[in-house]
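Below: one structure in structure tokens.
All protein chains but one are shown at their positions in the complex.
Chain nomenclature is as follows: A, B and C, assigned in order of appearance, with residue numbering initiated at 1 for each chain independently.
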Amino acid sequence: MTVRVGVLGATGAVGQRLIQLLDPHPEFEIAALTASDASVGETYKDAAKWRVNSPIPEDVAGLEVRATDPDSVPDDVGLIFSSLPSSVGAEVEPEFCEAGYTVSSNSSNARMDEDVPLIIPEVNADHVDLLEVQRDERGWDGALLKNPNCSTITMVPPLAALDREFDLTDVRVSTLQAVSGAGYSGVTSMEIIDNAIPHIGGEEQKMESESRKLLGSFDGAEVQLNEMDVAASCNRIPTLDGHLENVWADTAEDISAADAEAAMESVTGIDLPSSPEKLITVFEEPDRPQPRLDRNVEDGMGVAVGGFRETTDGVQFNCLAHNTMRGAAGASVLNGELLNKRGYL
Amino acid sequence: MTVRVGVLGATGAVGQRLIQLLDPHPEFEIAALTASDASVGETYKDAAKWRVNSPIPEDVAGLEVRATDPDSVPDDVGLIFSSLPSSVGAEVEPEFCEAGYTVSSNSSNARMDEDVPLIIPEVNADHVDLLEVQRDERGWDGALLKNPNCSTITMVPPLAALDREFDLTDVRVSTLQAVSGAGYSGVTSMEIIDNAIPHIGGEEQKMESESRKLLGSFDGAEVQLNEMDVAASCNRIPTLDGHLENVWADTAEDISAADAEAAMESVTGIDLPSSPEKLITVFEEPDRPQPRLDRNVEDGMGVAVGGFRETTDGVQFNCLAHNTMRGAAGASVLNGELLNKRGYL
Amino acid sequence: MTVRVGVLGATGAVGQRLIQLLDPHPEFEIAALTASDASVGETYKDAAKWRVNSPIPEDVAGLEVRATDPDSVPDDVGLIFSSLPSSVGAEVEPEFCEAGYTVSSNSSNARMDEDVPLIIPEVNADHVDLLEVQRDERGWDGALLKNPNCSTITMVPPLAALDREFDLTDVRVSTLQAVSGAGYSGVTSMEIIDNAIPHIGGEEQKMESESRKLLGSFDGAEVQLNEMDVAASCNRIPTLDGHLENVWADTAEDISAADAEAAMESVTGIDLPSSPEKLITVFEEPDRPQPRLDRNVEDGMGVAVGGFRETTDGVQFNCLAHNTMRGAAGASVLNGELLNKRGYL
Partner (left out) sequence: MTVRVGVLGATGAVGQRLIQLLDPHPEFEIAALTASDASVGETYKDAAKWRVNSPIPEDVAGLEVRATDPDSVPDDVGLIFSSLPSSVGAEVEPEFCEAGYTVSSNSSNARMDEDVPLIIPEVNADHVDLLEVQRDERGWDGALLKNPNCSTITMVPPLAALDREFDLTDVRVSTLQAVSGAGYSGVTSMEIIDNAIPHIGGEEQKMESESRKLLGSFDGAEVQLNEMDVAASCNRIPTLDGHLENVWADTAEDISAADAEAAMESVTGIDLPSSPEKLITVFEEPDRPQPRLDRNVEDGMGVAVGGFRETTDGVQFNCLAHNTMRGAAGASVLNGELLNKRGYL
């Protein structure tokens, strides 16, 4: 049974990636697209200045753009993907949930709310049942599920592999993030050519809190945050796609570089259509992964790691993922697939 | 009294910066330039494809390039600046020292040798007297003094300010380094456009060992390395000049972000011609310093810092310096000035 | 006698360059700064996110930003520099002229109006007396003078040198323009990294018409456009500053590459404070001028040329100028100096 889906914020950078992934999706069928008021009534082709590196899907190009409110979306839509600016998401997503829609959201609002599951299916799929708590507390017919920030998604799968076996105590992470992470117009060329910007507003905090929730434990009632200490330093650099991160992971158990690699190698994907066969690809060359060369590993849904070195208190390594695919649109689609599999749609 | 100086490796990227700094220098006068065999006998103008952003000094342009060996340099040269590839430096620098020349070197060879002073004058000028030990042990008439690697120089002045007051225990540093650090032809455009490279061969080790020597203590006989634990992760990014670094500094004493800033603000320059009035410039804006905007702080001889945040075990911050000025040519010139002031010439 | 001046649109990219040039100016004194309504009442420092590569002038930083209308500017202001979006300029500049202000404008509106002088002082200073016609026709107490578009300014000085001696018949010009030409936020990083854009709206037409007006003849009553045929093709590339242009200049008289170079070399500056000693700098190296290396020739107020080759019908060559200095802010200041010298203030 195909699920009819809607996309909120369909004309933005992540919205376009969502269309690219959903158009040929085996379980989902695009039924409704929304955008800001200025575009309502236009065809999607006219409203979206399509910039993705594959042609705009023909059957989507002619769809009429709808307003971003529950009344404008057909009742038979079974799942909503949301990629709205967080201030809009904070206002609109609860309205959709109250109206009975289930929302898989990439927007940053509400990610740390106690009754909102924050999910990377390969890492903490079990947290999805926090939705039961959510429904009880909020009285919604619908439901709200979040994926983390793109920079968080890049480091958490490898951290999860380490935490499972070696018990993380402290994490330090420095990011080299691509400009697409700020949206199509988020970083001007004057800001970034021959430059780097050592700060991305709110990003450090997101990485620090979201990672502890993702690696936390869910007991059926609440998520206990992981007790590890996380400190992040986020930088924007002149790359188009792919967030590269330097990580120091201190562990309670003894660990060598080889141990860390072996832990990564042992990670497997899960049985969801968009989960890659190999969630983590280990590079042996010390100068890999690199954004331009490796961001499309596993069709953009994998995480690439390399550069393992033992430190006094643990290991250091580098990780990389495609920020608008695995880090955003692909993450939301995966969460939608999880909801479908677990019977939440 | 003006000191007549020679430059080994005068046609390279750092060599050209040395010429730019030495030509108008109040204490030094350029007397001899050497390069590799292919250029010997040419005028400097012909041998160097001059690429520095100021015109080639007229009185230097016509100098004849000499071979890089002690016999080809006039006896009245009182100080040699060396910016040779480390393999060449390892062979040639001792020959100059044996022949009686005093060498202020930027090359990476011998930096960690026990009887070779590794100096940033504003940080550990007292180590210069290790030269007495060196002369005793090696029987040289000349002497060999080193400045650290460009990425080390960027972080050590701020670390020194913290160590003095708060006692550093652990340092984690992630670098975003400019392509000029690899020399004019060191990084191809195909490697770095729309990309980043998470490894620079040997650079991590240099930062880890050199910083401990610079912040070590000299008792008149030997340098005791600082006991702090340092782990570095080095990245090349598509910027032209200016190394930006994210630092986590854990301290034995309690420290706040404001404490750290105050420690930086209190640092003063020293009485050498090339030492800036303000060694460390503190930026309050969270997204500064940035390479393109701030690499020329204090005419390229300062270190810019910003982004202070308190962490569980200390503070994190960002620092930036111009890698071919403060980080290389300017560092060697400063060390030459120190030698002059201390009567070693 | 110092002239008190105002700047309309003082917070934009060109506005900031105007401040940079006017603050230390020998003839002008900054008396009033205007910006859009959102900034009115703020200090200039707060309103302008200062991005120029020299510190914000201290005496300007504290000035209060005024509204962009004649009533908000003091009566003793003798000259207005305007760098407004053309749609705003079209509306506001005539109001200032009616109110008695003399305006030296960089905005693109009205440049081709028959009674508006379009001036590069070193090329067609005599056109300034078209202001007499303007005053008669418009009944203004003030006056409106324009400088051309940045891409036009780059090629017209060399073209003028050729036209004078060899009579231009056809010009073909292809531009490689820097992102700063579109304003600070005009080109996003997603648009231009690893890319080029072969079209800049309206720019081709500006180059084609403005160059013919600049090289036209003024008989005291009107400007006859130069009869040469001009066709332009404009490209945006990933450079920060400096417009590079490939020009084919066909001439009625026989011309060689050496003739063309000699014509350029013979050009002299004029007696205005901001006119460079050498208006045109000729490079002999075939791969010069280059934007990053040569955009600051003559402190950014010169034009660099090179790559001369004889063609079947004339010559081809390359030219380069700093688009926000010689091509915009500096051009307006020069025109202000011309107005002052000719007694129009």
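Please note the rule applied: a residue touches a chain if its C-beta (ideal position, glycine included) is under 8 Å from a C-beta of that chain, and two chains touch if they have at least 3 such contacts.
Fair warning: this is a prediction, and the values are worked out from it, not measured in the lab.
Undergrad: I'm checking contacts with the chain that's been left out. Which of B:161, B:192 or B:214 qualifies?
TA: For the chain that is not drawn, the touching residue is B:192.
Undergrad: Return the single residue from C:148, C:276, C:306 or C:330 that touches the missing chain.
TA: Spelled out, the listed residue whose C-beta touches the missing chain is C:306.
Undergrad: Which candidate, A:5, A:193, A:280 or A:301, sits in contact with the chain we can't see?
TA: Per the contact definition at the top, the residue touching the missing chain is A:193.
Undergrad: Can you work out which residue in C:89, C:157, C:289 or C:302 touches the chain that's missing from view?
TA: C:289
Undergrad: What residues on chain A make contact with the chain left out of this view?
TA: These residues touch the chain not displayed: 51, 53, 193-194, 293, 296.
Undergrad: Against the chain that's been left off, what residues of chain B make contact? List them.
TA: On the chain B side, contact with the omitted chain comes from 13, 51, 179-180, 184-194, 238-240.
Undergrad: May I ask you to list the residues on chain C that touch the chain which is not drawn?
TA: 170, 172, 174, 176, 193-199, 201, 204, 229, 231, 233, 235, 237-240, 244, 246, 248, 286-293, 306-307, 309, 311-313, 316, 318
Methods note: only the chains that are shown with their structure count from here on.
Undergrad: Find the geometric centre of each of chain A and chain C from their Cα atoms only, then give the gap between the two centres in Å, rounded to an integer.
TA: 47
Undergrad: At what distance in angstrom does the C-alpha mean of chain C lie from that of chain B?
TA: 42
Undergrad: Touching at least two other chains at once: which residues of chain B meet that condition?
TA: 193-194, 293 - these are the residues of chain B that touch more than one other chain.
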